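Remarks on the structure that follows.
As you look at this complex, bear in mind that one protein chain is not there, while each of the others sits in place.
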């Protein structure tokens, strides 16, 4: 090969790099290992994590320990889905493109909005992208955000806002839900978008329609973040007047993976179709009239529109969206609904059992689907520590994100959390709290 | 559908079963479970096994804890290999058939014999099948078997012999290897086959060629069982005069699986090609002259020859043979050799370290490749118990299979057993033995 | 499917290339011939392919696309029960606690695995209606051999030696092959006009030389033999055993049990009724269930449950102390990985699910049978025995061949172009130009209809131009292959030069 190129050594090819910029030493990294050794190394690291197989996991806060059916792995691990890139050549990418089209249809059904993209990075950055869209759509630069929106989403929105330039105003919660009056007060003619989440971060189901009125009134977009697993039960945001419905897709077919990769879904009204961020698959025909799929509306995208693109996203999370589609097909119309009902019933049971425990009380009484918040009459971190010793991850402490709820604990339920495990949690919490009280008093 | 059939209920279709023979009650089995529940149930059972990920495993005795490269799973789990059946329709089974052809080539290379089948159930039953072949080939009904042959193989041969009718004579070992004189004495004009194993069950490399002479002299077949992982190092049985070379295929690309499924390989001289048991793939052309593969020599098989078949095997272990082929391709010519050398060196080191331990001595001095036997100056079962408490499966106790070696322990090495682990074993053995001595005296 | 010319992995080999990186030995090394005498060493490493990992993956990926598989389309291969293979089973079989458990691990530290085997034994015993189970046999034919060796031991124990084993002319090839391997002589029994055992012929052939009668029920025609009780009586009268070839168990799970029919020994193909993937020809497993009188002779070791004394739980163990045992049929404890999958399958379906599976299998078969009685199929491919079938049925291509010159083989090959796996052909032998069709319970009405439509289309086509079928297939990776050549001048390995 060197001869064909006309050099004596590969090193010659690197001479185009000015000598002083050549590293001239080996990287300070260990030498390569055999596959067996790498496996042992990584297995040893994994072994030092208390995953949901080792602890009974009641942590949620946006990502949930659902059971991912085996066919999801079987299909997504097929090299034909795993190894290609973005379908720039549709003729040899029909599999991926059709899967995107099926996914868009499913998310559109879930959210009750006609337009769905093929998927974004994940939840919070999708919220920030909605902000960017809202500015483009309204020409306004003010966001009104309920504090029921996931703290990570609010923080990400604020980070992005420093860039594209927008003001972020937060609205408080009362009894677990967004304070209607404060919201009305906060929204004005300068407001580009109102951001709600339902169920909100404290698990409470918001009355999107009622709260959204303020946005409508001032011509601001209503952006609703939601947990897709609750959409078999809850009125779809689209029916509640949302212009944009989006959220974290992990509960659908994606494992926890310590936070990623998952995907963000993003749905909107027809009106915004040409402002959508990211890839969208569309149906069309080939020259022989055969049905096919392509990347539609590419004129929105960075590779065509460059600085005028509706978003900068390129590589997204196609495989994770495929996983979601397979999971949804596996659940099916009835199963999806039943799973939602299962979550509501087990969560109601858990809420009842836990708040019956001495030293535990409801943080709010609002209706919930699969997650709820309680107050502990003992230091939350100490209680969590004690539960962990019993092999239970009891929940998500609210202190960091909601200083006013220093004593707050957020508890999530999935179909993997059995009644027995819920009872175990109740016992563990009870024991931990009384132990702590003894300790202090 | 019922209408098309012309019945009112599926039950009607079962009326062809005489009423008294209908069960008429539900099976006494639990009701069905969801996928998530079945997973939890089986994970809980798996959790109660001390597998080689939890214990440092020095047990061998025919199956070894080798590292199975990830591509083996990735490929064998593809539905195109996982879900079809025997390639009766070659035009749509070229993938499986070509893989068999490649496998046969590899096994033929390993054993140094020109003819290889596509794979049998596993090791010991392959030995029994060799006996059946030998009777057909020689018309004689007497087997001379070295006690170095795996006890499971000897017992299986004896079981089969009750059926097809043959006498099994065993020849003792001395210093770890087959006693040459006794072997010579045992072989006669009535002998159908002489069975050797190298490395034998005690890990010792046998001089197949020298021992085989007796068989040649009396026109008996020389059947040699071998560990495929040693064939990068040891002279191939074919060169040592074997008429048949066979063995347990598990070390090649197959996980331990508590003993199966794995596969048996079976190679022979040209002379026996029409007496071979099981499937054999062969190369041919299609009507357009395009290269293709089919099941060759089917006239040997049960579905054609019925009671005159060379064997009764039908469903075999195709997927396991494919796994072996992928593993062999992954190792490649050099890697396969290097792995053999690695085993020899680590095993030599282990043998040296362990026999240096107070209370441990070599059971034999014969050359070994990857497994060796020692004597313990303390009750073997108690010592194993103590090692297990330290998370080490120290080896295979010889007592059951070799009453004369009540104090014997068989220790196996793979590329997964590091020097550190070997040193740990030495320490554990030392500690256990001295503790036991204290205990008794 | 992938149509490029076949190239083997050896033909892609280039000296010096490799995929594997291996660990360092990490110990003081000695010259090889100091450790092993030179004359026992190999000179040249075997000529395995030298290929880097990306090329290995591409090679086998491309090969895989030259296979038709159950996850691609309808696979009505009669007698093979090509039902859906749940991926959950692969997941649980791969758990390290199963996959990396050494078979010689001390039973005390393999309690989960032994309990699983014990639970599977109990489940199969209940399904078969026979109290004792051995999981050792590696496949159906291995189970047959086991059953015949058990019969031999059973008779030997009573001081008898018998020479004959009866089997109907519809029996599967492994039956007679196993009989010979077990040292018996096969005596063929005729089939009556209802597709069952011809009772007079049976009576004529029964004597005290008969060690065993091997039967499949429903048999390979997919028909349940109504005389089974009487047959059992006759065999037992002369002291023979009754062997049930369980390949067709998928028809009767939860509806009728071999044990209740009078059988002494049953083999179960876990890769058929219990969803173990077929793997292109295995792995499978062929556990046997037996009656009390056969139990003492079961293979060794046997998985047993010992009740734990003083409050401690039960202990699962391997019992070697079985003086009357026929001994081992193979190494270690059997195809455990298959047991995990099949037990997961039984847990998933449960009592009602298994019965429902058989019910749907029978319903699907009868529906497809009805569809095949319509139009051209009804005329050209008459059913061999016209009654309700169980889980499968057999058609005859005799008239099709006579009138159109299109043989069953041609029809099968043409089906390949329509994207279907053909039925089992030319079996059972007693049906001319047989087509044996088993749809299984996991197929939809749509796929059954599509198959029936394809047959109709192929027959229509054949009426106008039989050559189309006779030259088929056209769209497969290769077309009809020269099988005779492959047997006359077998090329069964690659010739390598270096």
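Order as written gives the chain letters A, B and C; numbering starts at 1 within each chain.
The criterion applied here is as follows: a contact is a pair of C-beta atoms (placed from the backbone, for glycine too) under 8 Å apart; a residue touches a chain by one contact, two chains touch by 3 or more.
This is a predicted model, so every value here is computed, not measured.
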item: Given A:236, A:251 or A:379, the one touching the chain that is not displayed; value: A:236
item: Full-complex contact with the absent chain, from A:74, A:183 or A:354; value: A:74
item: Selected from A:342, A:362, A:399 or A:427 as touching the chain missing from the view; value: A:342
item: Residues in subunit C touching the chain absent from view; value: 4, 14, 17, 21, 52-55, 57-58, 61-62, 65, 71-73, 84, 86-87, 348, 419, 442-444
item: For subunit B, the residues touching the chain missing from this view; value: 32-37, 69-71, 73-74, 79
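Just so it is clear, only the chains that are shown with their structure count from here on.
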item: Most remote chain, CA-based centroid, reference being subunit C; value: A
item: CA centroid of subunit A to CA centroid of subunit B, Å; value: 49
item: For subunit B paired with subunit C, centre-to-centre distance based on mean C-alpha positions, whole Å; value: 21
item: Where subunit B touches two or more other chains at once, by residue number; value: 35, 39, 43, 53, 69, 74, 77-79, 415
item: Set of subunit C residues in contact with two or more other chains; value: 20, 22-23, 57, 61, 86, 88, 90-91
